[in-house]
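What follows is chain A.
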Amino acid sequence: MEILNNQDSLWYFLPESVLILTFVVILLFDLPENWSKNRLLAPIVATIGTVLFLALSFYTQQFPEAITFHGMIINDAFTDFFRLFAGLTALITIFLSLKSKEVAQVRAEYWALLVGITLGIPMLAASNNLLMIYLALELISILSYILVGYLHNTKTSSEAAVKYVLYGATASGVMIYGLSLIFGVTGTLNAIEIRQFLISNPAEQLALFIGLLMTLAGFGYKISMVPFHMWAPDVYQGAPTPVTAFLSVGPKAAGFAILLRFIYTALTQDQGGVYVPLKYIDISTLMAVFALATMTLGNFVALQQTNIKRFLAYSSIAHAGYMLMAAAALNTEALRGVIFYMISYLIMNMGAFAVAIAVINDSGSEELSAFKGLGNRGRKGALAAVAMTLFMVSLTGLPPTVGFVGKFYLFSAVIEAKIYWLAVLGVLNSVVSLYYYAKIIKYMYFEEAKEQKPFALTGFSFPSLIVGLAAATVFFGIFWNALSYLTEISAHLLM
Partner candidate 1 sequence: MEQLAITIHENYLWGAPLWAVNLIVMFGASAVVLMLFVAPFAGITSFVERRIAARIQDRIGPNRVGPQGILQFLADGIKSLMKEDLIPTDADKPLFILAPYLVFLGMFTTFVAIPFSSKLIVSDLNVGLLFIFATSAITAVGLVMAGWGSGSKWSMLGGMRAAAQIISYEIPTGLAALCVILLAGSLSLQTIIAGQGAYPWQWYLFNNPFNPLAFFILLASLVAEGNRAPFDLPEAESELVSGYNTEYSGMRFLFIFFAEWANLYIIGALVTVLFLGGWQIPVGVSEWAGGVASWFPQVLQFLTFFLKVLVFVFLIIQLRWTLPRVRMDQLMEICWKYLVPVAFVCVMGVALWMIIWPEGLPWMTYLLTAVAGLIVAYYCYRVIWQLRNTKATLEFNPFV
Partner candidate 2 sequence: MSGFDILFFVFAGFALVSAMGVVVSPNPVYSALSLVLTLFSVAGLFLLLQAEFLAVVQVLTYAGAILVLFVFIIMLLNLSDFELMEVRMGNLGKALLTLAAVVAFITLAFVVHLTRITGDPAVEGFGDISTLGREIFTHYVIPFEIAGVLLTVSLIGAVMLAKKNLTKE
């Protein structure tokens, strides 16, 4: 384990530097008047920056794993994975934003802010220091508030932003209090040193436990863990749909990344692939309870939703519950499982949102009833319906889709950890989710549309994105070896 100084660390920071540069360049390019008239310039710059970021991530991925910037940031396979993940999510979101009518009139700042959040995701996933964790979390949060309230001439968007800010401010206030308690007890901000302190000081400290709970509030807020999920439905509904898609995947994954890294690094001890919780903090049971509560609530409330965005919000809460099982299982399989699950979630959730954007573009309505009879509305309608069916099947977790493989990995990790009750209840939850995912499929094929005009899904690129995501859902559901290999090398935490 090597702790690098600032100069040596700069090479590791190359991809993120590119994102910062992209951010500045987008804003600068918006200054000349005749340049700012060109609506495509900023998204193109953002795309180039993100692609460059991805390329450089592949380059830095070859470097030996190291702890950089005097222990602030950890550059390991896990970090590399989240760079990849953030870049891909950002690219898809940029594409969706270009296609969505809701954000057709955006200015250059929108793209700059998207790039900003993309910067925050790998920063948060790589943080090894409580201070860094807080800053990266705030970077993501504040940018999310702004993007959610971007359409500030619409009432729902403003309302969502205000709710988000209020919840977020409270959560980060509670979290920073918790962090300060942890710092007070352990005397260090470094997660690795916190573990070393816990190992060498076995005495029980109530303050540490309370500090930990308060910190979990901050993380839990980011990943919409019950009971910190209240903001999610309103915010998802009010935000512009591409932003909702991004929020439900990118920042959420970052929240999971830091939750897992913090728990695995600071609170457990690695004993050959099994991470044993330290001393008196039974983090495993705690997280199992949270996971169960989250997935159950998400699934049961999703049953009665009529708005597509609220529907997907509760569905994403339920999926957060599944992913939280990795924090309960505490072994390498769980890490692999959650990484696989994140990739599958990226594909299927982005796909579902892409179809949703197409439907909203077509009907101007966000109600679930807009999906009625989609399968019978011309060739484009049939295509969208088939794709949506695949995404729904995948979100339920049925073979032969990628969602099934992800769930399989996660549940086997839970069984490996011998938390059988959680596994059983998790599977039961999936059965519940089948009901409401199937409802959409029923709407698309067995109900009459209000007006039988052909589905408007013009152009070549947007349908091909949907088709591509649907194909990926099936392809990786059958041939998951490539992804499995990726998760195998990524599931490594440097600690």
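With respect to how the candidates were assembled, all candidates are chains of the complex that A comes from, given by their letters.
As a working rule, a contact is a pair of C-beta atoms (placed from the backbone, for glycine too) under 8 Å apart; a residue touches a chain by one contact, two chains touch by 3 or more; residues count from 1.
None of the values given here were measured: they were computed from a predicted structure.
Peer 1: Quick check: counting C-beta contacts as defined, which of 1 or 2 touches chain A in this complex?
Peer 2: Looking at which candidate touches chain A, I get 2.
Peer 1: Once bound in the complex, which stretches of chain A touch candidate 2?
Peer 2: Its residues touching candidate 2 are 6, 9, 13, 20, 23, 27, 37, 69-70, 72-73, 105, 107, 109, 112-113, 116, 119, 123, 129, 131-132, 135-136, 138-139, 142-143, 145-146, 149-150, 152-153, 161, 181, 183-188, 197, 201, 203, 205-207, 210.
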